[in-house]
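Heads up, one of the protein chains got dropped from this complex, but the rest are sitting where they should.
Chain IDs A, B and C follow the sequence of writing; residue 1 opens each chain.
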C-alpha cells in the first residue's frame, strides 16, 4: 500500500480523525511524511513566528485502521526503511519552546531567545547533512541517522491529543531509537488502533535540546502486524540487538521511572524474573539515553542489550524477526 | 605515590578533612579504594539495615592537597587504570533509597521494598561478574566495566558535603563515563583542591536504578595535573573519542540542563561557536546517557563525539593527550 | 435555566461533546452535578477497584454553548451558590492514585496502598460533615466548605481532554478557591466556549492529598457572562477580597510559576506595573495555597488580597461586582 497525503489529508491529532485507510495485519506501507514545519521553513531568513501556523505543525500521515485490532491488543510497527524525501532539512529556535529556554510551563520573565533558522543540505552520496553556523564560523558534515519523531495510536479515555504530545499511546516521543530496523509495540486503545506516523528527522541528538531536529520530509516503509492481547503500559521498541521502553511524563525522572518500571516488567516476561531481581539486573545493565526534554511530556528511554541476557528471548513469539524478514523482501 | 588507607583514614566528606598527602602536579598515584558499603556487605544474607553503619558509607581515599592549586584553577585527573581489588562485589536494595521506591524526599506512605543482597563473583579471566537472581531463576555473566562512582574536590562556600552527594564539585556522580582512560576536569574551590576518590563499581547501568551498583574495592591509578584558571561550572570529562559534561541537580531535567549549558559553553570554547549556534549543533549531536537518578542530586551527562567536530580541538591545550601519554608509561 | 442531567447526558471530556444547551450571555443556570465517583461509592465497604468504572468518573454537567463566544474571548462564570445535594459524601484511596503513593507516572515498585473508603454524613443544621476514622478511633465534625473541583471550557488545538485533567482551559483544578462568590475567567478556545462544571466537594484541603475530597452531588447556581477579547493565558479567579490565578503543570514548581507569571501579567493590567515591579510586589504579597498535587497536571494558586492594592482596580470593567449583583437577585 502506498500513500502520499495531500495537505488537506494531514492529521494533526492522535484520535479524533477518520482513518485514511483500512489495512489488514501483515500489510506493508510505503508512505511519505511531510516535515514538522509542514514544509514552511525553507530559508535561513524564515522566522517560525512569521511563516509557521502553529495550529498546523507536525502533520501526521494516517491514521490507519488495522482490521481486527481491539483495545488491549498490541500493534507491532516495523520500520523497514526511512529515506530522506528531500535534499534539505530545517531546524529552528521557536520563541518559548525548547529545553534551554523559559516556556509556557516553565514560565519565567525572560524575553524569548532569538529566532534563528538553520537549513541543512543533504549529501546523499556521503550520507551527510551540512551544518552551517549562522552567528559564528563553523561548518560540519554530520552523518544522517534518519528517524521518526512521531509514531502513535489513538489515546484511551475518549481523548484526542495534539500530534506534539508523547504519552502512553506513543506519539511525539522524538527518540533516535525509532529508526530503520526498529519494531515498535504499542498498546491498542480503540478499535482499529488508528495509528499514524510523521515528523521525520534526518538526525537528532538525545534530548532534542532546542526543540527541533534536522526536520525533513521522509519516505517511510513500514510493516504492520497485530498481536492479540499483551498491550504494554508504555511503548516498547525492539532492535536486532536491544530492547527498549519509552516513558513520557514530567518531571524527567518520572518519564524515566515509567520506562524503568516498563523494563522491569518486560524483563520479567522475557526472563521469568521476579521484579526485585529484575530491578537489580536492570541497575547493572540499563542504558538510559534521553529522547526529548522539550515536548509537552518529556520522553526517556530504558534500553537493554540483548547480548547481556544470554539465550534468545524471542519477545512476542519472535515477532521482530518475523517482521524483519518480511521487511527484507520489500526494500 | 602509593596509598592504601586504613579504615581510620577514610574520608566521609568532601571538604572538612585534613589532606592525607600533598602532591605536586604531574604526580601519579596508585590508590586503593574500599567499596561503598565499607566492605560490610559480604553475603546474600546480609541486610543493609543490619550490617551497615549509614554514617560510614562511601569511604573516600584522600583528600590530596595539590600544590599550587587555587580557587578558579582546574584540576585534571586522568584515570590511568581501574582494576577490581577483590574477587567479588556486592549490591543491595536499601530501605527508602533508590530510583523506584519512595524515599526521604519523594516521601510516600508505602512500606519499604524488601531488602535483598546480591553478591557478584568476579571471573578475572573472562572479565565478567556473575549475576545470580535471588528470588527467581536466572544467572548471567556480565562483562566488567570498572568505573569510579566518586571523584570530587572540596566544595565552595565553606561547605562540607557527604561523600554521597554529587554537585558542581564532582562527588558522587555515579556515571559509567568515569572509567579507565577518562580525564576529569574539576574547578578548584579551595587552596590545594583537596580531591578524593572512591566508590568503585565493577559495572553499573545508566541511572543506577536500585541505588547500588556492582560495588567493589578497586585498585586505582591516576595522573593528576593542574591547569591555572579555566574552572568549569560543572565537571567535564574527556575520553579519547568524546567530550562530556556532568550536571547534578533535581529535578532530573535541571541536572541535564546544567550539563547541556555546560556543553554549549565548552563547544563555544572549542569551536568558537556563538551560544545559539552551539545550542543548534548540540541539538543534533548530543548523546545524553543518564548517570544516577537515586542520589541526593541526580546526575545527567551530555556527551559529544569528537569525530563529529571535525578537526582536533585539543581541549585545555591537549591536556588529555598529555595525561594519556604519562599514563601509558605507568600501566 | 435549570438542568439536571440524566446519566446518559453526562460529559466525560472537555471538548469533543455536543452542547446540551445554548445560552445567551447573562444567563443564570441552576444545575445539578453528580459526584466524581458517579454516585457509585456509597458504603465504607465499597472498594473503588470493584465498584467504579474508571472510564466513567468525574461526570460533567454541560457543555453549554455560549452564544457569541469566539476564540480569544473571555468567559466569566460566577458561582452564585453551591449547596450539597445529598446528605452524605464519600472519599477513598484509589490504587496508584494520589499524592503520597506511587502512580502510573511516579512509577515505582511498591504494592498499592490499601483501598479504604470513608463516608461523610452531612449535618445541614450545623453545616458540618462527620469524619469517622476507619482503621483507628477518631471522629470529628468538619465545617462544610462547598467548592467545585471542575470548571472548564473546550481546549485549544483540536484536543479533547478527560474531565480529570486541569490545564490552561481550566478543568479539574481542584482548588478550594472555586467556591460560592467566586468569578472564574477562562479564555475561550472554540466557538461557543463549551463550558461544563462538575466534581463538587463538600470540603477539601489544599493539595487534595489522597486524590479524592469529600465528594458529593451538588446544586450549583451560576451566572455566565461573556467578555469580548482579553483571554487570559491561565484561569483567573476573583473573590470579593482577592484576585487569584491557577496554573497547572508538572513538576509543581512549573504549575506555580505559571500562576505567578499569570499574576505578574494581571497586576500589570490592574495597576499599570512594569513586569519587574510586579515581580517585586508579588514577592512581598503573594499567597500561594496549593490546589491539587494528584491530578494529571498539578495545580497551584497565586492569590493577592485586594486590600493591599489600595484603590479599587475593577478587573474586566467591574465584571465581578456586576455578576455578584446579578447573583444576589437569584439566591
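We take it that contacts are C-beta pairs under 8 Å (C-beta built on N, C-alpha and C of every residue); 3 or more make two chains touch, one makes a residue touch a chain.
Note that the structure is a prediction, hence the values are computed from the model and not measured.
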- prompt: Of C:7, C:26 or C:114, which one is in contact with the hidden chain?
  reply: C:114
Sole contact to the chain not displayed, among C:47, C:257 or C:320: C:257
- line: Of C:122, C:186 or C:282, the residue touching the omitted chain is C:282
- request: Using the touch definition up top, pick the residue from A:23, A:66, A:79 or A:113 that touches the left-out chain.
  value: A:113
Statement: subunit B residues touching the chain left out here are 12-13, 15-16, 55, 104-109, 157-162, 233, 247, 249-251, 254, 257-258, 260-262, 264, 275-276, 279
- line: Note that subunit C touches the chain not displayed via residues 91, 93, 98-100, 113-114, 116, 118, 131, 133-138, 140-142, 203-214, 250-253, 256-257, 260-261, 264, 271-274, 276-277, 279-290, 293, 298, 300, 302, 308-310
Statement: subunit A positions in touch with the non-displayed chain are 100-102, 106-111, 113, 251
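The rule we apply is simple: only the chains that are shown with their structure count from here on.
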- prompt: Are the two sides of the subunit A and subunit C contact the same residues or different ones, given that same means over half of the numbers occur on both copies?
  reply: same
- prompt: At what distance in angstrom does the C-alpha mean of subunit C lie from that of subunit B?
  reply: 47
Message: I'd like to verify one number: the distance from the centre of subunit A to the centre of subunit C, where each centre is the average of its C-alpha atoms, in whole angstrom.
response: 35
Message: By the touch rule stated above, which residues of subunit C touch at least two different other chains?
response: 106-109, 251
